[in-house]
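Notes follow once the structure below has been shown.
In this view, the complex is presented without one of its protein chains, the others remaining in place.
Up next, chain A:
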Amino acid sequence: MSARISFLKNPDPCNHLSDYKLRYGTDGYKSFQKLFRCFNDGRTKIKPQEIEIPRCSYCSVYHRRLYICLICRSISCSSHILSHTQSNKGHDIAIDVERSELYCCSCIDQVYDPEFDEVVVSKQLIGLCMSVKSGADVVAVRSNKKRRLDSQLIIGSKFLVSSRDRREKWSFPLGLRGLNNLGSTCFMNAVLQALVHAPPLRNFWLSGQHNRDLCPRRSMGLLCLPCDLDLIFSAMFSGDRTPYSPAHLLYSWWKHSTNLATYEQQDSHEFFISLLDCIHENEGKSKCLYKDHEECQCITHRAFSGLLRSDVTCSTCGSTSTTYDPFIDISLTLDSAKGLSPADCRKNRNSGEPSVNAPMPTLSGCLDFFTRPEKLGPDQKLNCQSCGEKRESSKQMSIRRLPLLLCLHVKRFEHSLTRKTSRKIDSYLQYPFRLNMSPYLSSSIIGKRFGNRIFAFDGEGEYDGSSSSSSSAEFEIFAVVTHSGMMASGHYVTYLRLKGLWYRCDDAWINEVEEEVVRGCECYMLFYAQERVIQKAHKELSYQVISMADAFPFADC
């Protein structure tokens, strides 16, 4: 790592370049700005005015490496540039016409100056702003293709302001910033990282829809969690990469939920639920007007809220009563004995996995288990409406409406009331990066149960028609909160997926990781977003990207 950083350090300028800059400053660079012509893939050429094809002024050759003198703007090819310098004293520095890079004719080598690069990049930025409308798709496609390079070379607008910390995490996408641990607060940091990078939440706060300077609660001197989150969003996307301390938020949260105000490690899932509740309380009261059946329009519920359907069937008369309940997240039971359906075992065997003896728990197994018909025990008899008596019955859950962001919580902490003990289940859970939720929708679950009869779909059909079900059932992962260690003394780490690359956020430390690391982690909370949400966010991010792949050809060595 250290070797890499020292490699990325700007090389010292040669004496000739220092002399040139001492005499002319950066005005010479700026005078060339008009001549730069930028291409979609980030290359920049020099296009002298009124000359279609640049040629060497000595031999009029056009297909060699050509250089344009910074002083007199005459063009020379690689074999005549030396004689140009020798006959004109002080004309040492030239620009490579094809690549817009500095060349010292006396050293016979490429030279580097961040201030020159700034001039080139600012021209690229201007070009990008102008072409966003017409060439947006081209930019998106290009940056997709080169995204690995791009993401290592992302340069936000900060690049223009200062080149101070280009070495330090300069390659990470904007918004990636470590969070300091304020004393066993990794449970909070882990959840915050996931929330800050959830596209709908990010857009909500960054577009100023809850502005802490305009918030009525705050002006009345009341604590307001959405304001604290606004502060966190500003800090995360400020471009500063030094770790941030979310102390305000911790304090507000303590005030909101006094029973959790301790220095002890908390459960990050509980924190997640409690934080979203607080946001709903603060946001919901100021913004939404409840009508009878309309749902809350606060950001929490717009992003995370879905609807569960539960069908309770009387095992005596067969009549079914259906209830709908909103949900913010789904908790899944992780139990390798019960969690696996026979179908999953078969799947594993077919794919020839070596671990046939102990089949691996999968997320689809957990979801199957969640939506299976469950026989309620004799102690849970329910009053059947058609029999008018308490009867044994079976219950089945399904998802009536999917949320924009799907939070799946894996129950790794098991509390046994009878034995008064708690234990952690640390078995591995296999989960996909792309998740199709359509098998768990009410329409498919009920359809499977009753066959494709129309009567069973009371009300399900209209839902399907209204929101083109199959496309919105496709989810993509964007964050994973993991828990490692023991029940009482563990550590939470979040993996974030931005523009197809994974980043590990461990309190103050952030680094890029390979997919395999994420697949092998002990996942505790999985954050999925609807595919179109991710795609939209991806496009939005692409606009900030300038490909510098060719300007710094050795940057990824």
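Side notes on the structure shown:
Simple rule for what comes next: a residue touches a chain if its C-beta (ideal position, glycine included) is under 8 Å from a C-beta of that chain, and two chains touch if they have at least 3 such contacts; residues count from 1.
In the analysis below, contacts and distances are computed from a predicted model.
Candidate names were "U three protein 7", "Transcription and mRNA export factor ENY2", "Small ribosomal subunit protein uS9m" or "DNA replication complex GINS protein PSF2", and the UniProt protein name of the unshown chain is "Transcription and mRNA export factor ENY2". Across A:Lys30, A:Arg64 or A:Lys395, the residue that sits in touch with the chain not pictured is A:Arg64.
Listed by residue number, the positions of chain A touching the unshown chain are 7, 39, 41, 52-53, 61-65, 78, 107-110, 554, 557.
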